Structures are given as structure tokens and as C-alpha cells.
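For this depiction, one protein chain was excluded, whereas all remaining protein chains were kept in their positions.
Our next item is subunit A:
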Amino acid sequence: MKLFVHNFMSSRFLKNVTVGYPLELTVKQFVEKDIEFDRENTIVMLDKIQYEALLVAAAAINQSDRIPAEKPSKWDELSDDQLRQFHHLLMNIDVIDGELVCPETKTVFPIKDGIPNMLKVDAEK
């Protein structure tokens, strides 16, 4: 599971969950891929994401130092090197083993073999 996927995830579909975002993330194992950097594509992706959730994801792999603690005001003002850091977090980090946790109910959704399992029935077992 790439970290950009975490950005789109929530546990709002669970009963009694109002926000369910961002999901807590624990990473036991991840691999770093080398997906080609493209400035325009990275900016397009950054326009889609929510910064608070990206910070959660970066912290989960102890790579918070790659990006600023505050959301930059304009993506296209960043240098290629700065954007590469975002690209690396969003597209190159592939979580193999870990857990996603609902921030409200603490329901656990496992990530195994790189695949997150968001099935409610499995989580409630």
C-alpha cells in the first residue's frame, strides 16, 4: 500500500464514527521503490491530498523530516528537490506489513502483503 492511498482512507463507514480521518498508521515493514519523479504529476497529486494525513503517514515511517510541518502555501513554488521529497513519501513508500486504526473506535484494519483489508467483518472478528 503506497502512502498516497492512506490519504484517501477513512473509517467513516463504521457505525458511530463521525470523522474517522486520518487513520492511524503503524508500519512494521515497508519497501522503498524508485518510481520516476515527474514535477507536474507530483503537483497534481499534492493538490488532491490532505496535509494532516500526509504528516501522519510520514511519521509512521519516521521520515517526517522530509517535509515541512506546515503545509506549503503554493506547490508550484517548491523546488524540484522539495517536490521529490513529497513524491518519495507518496509514491515510493510501499507498506508491506502494518495496521490502519480508526481514530475513534480503534478498530484495526491490517495491511498484509502490501494489501490493506478494510472489510468490517474481518476487523470486528
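The rule is simple: contacts are C-beta pairs under 8 Å (C-beta built on N, C-alpha and C of every residue); 3 or more make two chains touch, one makes a residue touch a chain; residues count from 1.
Quick note on the criterion: contacts and distances are computed from a predicted model.
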{"item": "Hidden subunit of the complex - UniProt protein name among \"DNA repair protein RAD5\", \"DNA replication complex GINS protein PSF2\", \"Small ribosomal subunit protein mS25\" or \"Methyltransferase HEMK2\"", "value": "\"Methyltransferase HEMK2\""}
{"item": "Contacting the left-out chain in the complete assembly, out of A:1, A:25, A:56 or A:83", "value": "A:1"}
{"item": "Residue of A:41, A:64, A:82 or A:105 in touch with the missing chain, whole complex considered", "value": "A:41"}
{"item": "Absent chain, residues of subunit A that touch it", "value": "1-2, 4-5, 7-13, 19-21, 35-36, 38, 41, 44-45, 48, 50, 53, 109, 113-120"}
